[in-house]
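Shown below is the structure under consideration.
All protein chains of the complex are present and in place, except for one that has been dropped.
And then chain A:
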């Protein structure tokens, strides 16, 4: 990364978390943004917005500012959710591995909704979906799980095969902090090089202009003239 690029804010990258209530969306975000975990976390009301600068462990040039919309899973707020995933690059659809059946059902609902509303994205690129299996620690502690790991994998794989925009299935535990950094690392690594290039090219051209952002604006204008009054 160049010196100039160092002085430029990393590109924003919008992510939305979707899924049934209490699947652990907020815990996942907290573990990622502040590396904390609280068992007694309150239900999210409407939606919460969090940003996080993140640099890829494998490639320091891949640095983004994650803009994360953590949506409420409760039915009451479903009608609002489209306004949060609009223009998002990635949707993290969460499934509670310790309560697989019902949360998987809701996950399928959100996949359908995203497919229906993809056209609203500004760049017309379909939103990438990552399926997130949460609470893996609970599954490991269950002596008689309701559904076997094999069955979970089978169902998830079937879902992935039938929906082209599902990128990957990740197994995570916010409590133990496993799989979460890997998830976001995967997201950053998968971003097109063109995304970074176009962003920095544009920012560079603006920075080159004397006077900073406002100066850039002033230079770009044509119609405005300086008043004398």
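Just so it is clear, a contact is a pair of C-beta atoms (placed from the backbone, for glycine too) under 8 Å apart; a residue touches a chain by one contact, two chains touch by 3 or more; residues count from 1.
One rule holds for everything that comes next: contacts and distances are computed from a predicted model.
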| item | value |
| --- | --- |
| Name under which UniProt lists the unshown chain, selected from "Ras-related protein Rab-4B", "Chromosome disjunction protein 3", "CNH domain-containing protein" or "SUMO-conjugating enzyme UBC9" | "CNH domain-containing protein" |
| Which residue of A:87, A:113, A:165 or A:178 touches the chain not shown here | A:87 |
| Residue among A:12, A:126 or A:164 touching the omitted chain | A:12 |
| Where the unshown chain meets chain A, residue by residue | 12, 14, 45-49, 67, 69, 72, 76-77, 79-80, 83-84, 86-87, 206, 213-214, 216-218, 220-221, 223-229 |
